[in-house]
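I have placed the structure first, in the form of structure tokens, so that the comments after it can refer back to it.
Excluded from the complex is one protein chain; the other protein chains are retained at their positions.
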Amino acid sequence: MTLSPSAFIRGAGSLLAGLGVTLKAFFQPVVTSQYPRQLLKISPRFRGHTKLLADAEDPGKNGCIACGICVRNCPSGSIVRVEGEKREGEKRKTATTYILDFTTCSQCGICVETCPSDALGFSADFNLAGYKREDFVFDLVREFEKRKEAS
Amino acid sequence: MEKIISIMGWETAKMIAGLVGVLVFVVLNALILTWAERKVAGHMQRRIGPKEVGPYGLIQPIADAIKLLGKEILTPGEVDKPLYWLAPILIFVPVLVSFIVIPFDASLQVKDINVGILVILAFSSLTVLSILMAGWGSNNKYALIGAIRSVAQNIAYEIPLLLALLPVIMMTHSFSLKAIVEAQRGLWFVFVQPLAFCIYFITSVAETNRTPFDLPEAESELVAGYHTEYSGMRFALFFLAEYTNIFIVSAIAVTFFLGGYQGPFLPGIVWFLLKSYFLVFVIMWLRWTYPRVRFDQLLNLSWKALIPLAFLNLLVTGGLLKI
Partner (left out) sequence: MVEKIKEELSSAIEGVEIKEANYRERGYHLFAEVASSDLLNVARFFDERGFYLAALICVDYVEYLDLVYIFSNHASLCKVKVALKIDPARPVAPTISMVFDCAYWYEREIREFYGVLFDGHPNLTYLFLHEGIDAYPLRKEKIPVSDEDKKALGAFRPEEGEDTFFVNLGPQHPSTHGVLRVVLKMDGEYIQSAEPVLGYLHRMHEKMAENRSYLQFLPNTGRMDYLGPMSFNLGYVTAVERLCGIAVPDRAHVVRVIATELNRLSSHLLWLGAYLADLGALTPFLFVFDDREQINDILEAVTGSRLTYCYFRFGGLYNDVDEAFIAGTRAFIERMRSRFSLYDKLVGGNVIFINRTRGIGVIERERARKYAVSGPVLRGAGIPMDMRKTEPCAAYGGMDFNVPVGTRGDALDMYHVRVLEMENALKIIEQALAQLPEGPIMTEKVPRKLKPPKGDLYHTVETPRGELGIYIVSDESDKPYRMKWRVPSFSNLMIFPELAKGNLLADAVAILGSLDLVIPEIDR
């Protein structure tokens, strides 16, 4: 390792420069946020699991017409079953059951895009937890009703 | 109490009290250093280190100790049992012996042996032996490679370590650590022997297997090097020995070059601890800044750069002392 004095000084200087960077960082404030004590703002376009949106004309009903387009288009087959019925005096079907198996969903957004009645949207639920796999099979109609009662 | 002291004699009683004090200090030091390492690492990386367990994470080391104690004492099947079991215990012996001769204060030294530094240097070579026992006895390729690297590294860096300390010994005409500290009454040796201080510091980082010289436990190449097969309390022992070793080499640097326990206003032991922990901080600072040096570059650094420089320093010092 034959070193010329200039190479030696340059090398030593680079080592000291590196030390300076870490020392400066030592005294600077931290850039991390202490989750869960500090919660971060979730962007409105965040892709959590899908949820049913209210019908544009009648906010009490969900907008799904149980056509089955999302079921056919889902690449992973995550939408297990959609059933609906046509109630008295209404022009179209309303969904009564919408089973989503979230364990295989890849949040691609194809169901949201292809829905002809714009009834699906993304929710902002990101901290889901459960003890068994069945905890992640959601019935979106029931979730919709629960949200309606809560508001 | 007085009866026991009168039976044993004052010297022995003082030594036993000192040994107990040293053991307590070793444990406390290990606890403080594990916390300090994680906090220093955290802040240098713009994050907080431990914070949940106790205020500022101060109880974290105790939580870690309880966790490690609670683990199953697992001995892998094909290990060489005597070597495997002895290695973590044996690695503590050199550091504990080294504590006996370090002067924490003018009157706080377990025993002032007149060949103090020779005791320390002789026993610190034994750490290599226990690392080799751990690597060979583990019956694991990664451990063996790590142990072999460590042996070569330690042997290569012992020589410049010695050569860097010799000028100071030559200037004070004594091996006793107390005498070396006392000889720095007027001027600390770091101003007289700056090159020796640098060489000593670099070699001590290599002796304790810390980055940038931490090939024996290179995490990204060899899983965990020589302590791959150790878990639970045995692993904790290796860990503690490493941190105690860091403190020892800093303490020796302070004793030889930075005036030991001398300093105005505050009591001697406070100055000693302040200076030692400052050097420990510098060692941690080095770990979190630099990447690892490759093995042949490491040996080249020792044999081709540090040893010639240390020899040169020794010759010049000897020549100047004769004039």
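To keep things simple, chains are lettered A and B as they appear, and every chain counts its residues starting from 1.
As a working rule, a residue touches a chain if its C-beta (ideal position, glycine included) is under 8 Å from a C-beta of that chain, and two chains touch if they have at least 3 such contacts.
Given the structure is predicted, the values throughout are model-derived calculations rather than measurements.
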Taking the complete complex into account, which shown chains does the hidden chain touch? A, B
Absent-chain contact - pick from B:145, B:177 or B:199: B:145
Using the touch definition from the top, which of A:21, A:39 or A:128 touches the missing chain? A:21
In the whole complex, not just what's shown, which of B:34, B:124, B:193 or B:289 touches the removed chain? B:289
Where the complex has a chain not shown, which of A:71, A:108 or A:137 is the residue touching it? A:108
Residue by residue, what part of subunit B touches the chain that was omitted? 41, 44-47, 141-142, 145, 211-212, 214-215, 218-223, 288-297
Considering the entire assembly, which residues of subunit A contact the chain that has been omitted? 10-12, 14-15, 17-18, 20-22, 25, 31, 43, 45-47, 73-75, 106-110, 113-114, 122
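Convention: only the chains that are shown with their structure count from here on.
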At what distance in angstrom does the C-alpha mean of subunit B lie from that of subunit A? 51
Looking at the complex, which residues from subunit A come into contact with subunit B? 1, 3, 15, 18-19, 21-23, 25-32, 34
Taking the complex as given, what residues does subunit B use to touch subunit A? 40, 42-48, 51, 285-286, 288-290, 297, 300-301, 304-305
